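The other protein chains are all here in position, but one chain of the complex has been omitted.
Showing subunit A:
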Amino acid sequence: MFRNITIGQYVPGDSAIHKLDPRVKIIITFIFIIAIFFINKFSGYIFAMLYLWLVIRISKIPFSYVLKGLRPVIVILLLTVSLNMFFTPGGTVLYTLGPLKITSAGLKFAVFMGLRLIFLIIGTSLLTLTTSPISLTDGIEHILKPFSKIGVPAHELAMMMTIALRFIPTLIEEAEKIMKAQMARGADFESGNIVNRARGLVPLLVPLFISAFRRADELAIAMESRCYRGGHNRTRMKKLEVHTRDYAALFITGVIVVLIVWNRSWAW
């Protein structure tokens, strides 16, 4: 039941995209997201599409895998598209369905919004597909570090994420063990309506929480005895280094952004 939960959806690999500095990847993703919002006509999406196609090809991640990232948001996607389609006024009426009218402007806008969402999701999921949660954490810590002067707890956030990544598999294993033990005593986690099933989870969650707190307590003592005293004066074994490929990636992204912005003033 818990086995198929994966953290993030990282696909290990050694492509140039995988090897990019996580900081650079995070920044590029942000730039791409913002650029998407600058697109004001369909032709602009050609550049974004070209860019994503290039990234996917280099990263060697199968297209089907990338598209799978859309599945969890398909409902939101359909909802957005249909709302925009039915409730955007203007243009010629193409189709009437009772009180609902599909107008040419509505259709155009709906497709436009749909594309925007799809590009956003694919863009961000490419980040998590090609970056291990650990280097993602490192990247976030390094990006936030300059802001720690104004009170952003960069080190603490990164430490929390690290510990979460470390303990999620352990807690999943433990949950399975507790479940098996409860099932051996006749507990039923799989049948009944939703209320009964939720109630059935109580004997699973209570011991899990108790044990998680005990673990936290022991971990804190172990960390302290390994001289942990927060982020102050702490060094890191892994240094993040910016290579030529990182500059190349930034450059290509820059070109795409320039094209997208320039595209705004085109006639079509």
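Just so it is clear, a contact is a pair of C-beta atoms (placed from the backbone, for glycine too) under 8 Å apart; a residue touches a chain by one contact, two chains touch by 3 or more; residues count from 1.
Heads up, the rule we're going with is that contacts and distances are computed from a predicted model.
Novice: What name does the UniProt record list for the absent chain among "FtsX-like permease family protein", "Energy-coupling factor transport system ATP-binding protein", "assimilatory sulfite reductase (ferredoxin)" or "Fe-S cluster assembly ATPase SufC"?
Specialist: Of the names offered in "FtsX-like permease family protein", "Energy-coupling factor transport system ATP-binding protein", "assimilatory sulfite reductase (ferredoxin)" or "Fe-S cluster assembly ATPase SufC", the absent chain's UniProt record gives "Energy-coupling factor transport system ATP-binding protein".
Novice: Just to verify: which one of A:11, A:134, A:201 or A:259 makes contact with the chain not shown?
Specialist: That would be A:134, which touches the missing chain.
Novice: Considering the whole complex, which of A:145, A:215 or A:245 touches the chain not shown?
Specialist: Hidden-chain contact among the options goes to A:215.
Novice: What residues on subunit A make contact with the chain left out of this view?
Specialist: 133-134, 162-163, 165-166, 169-170, 173, 214-215, 218-219, 221-229, 233-239
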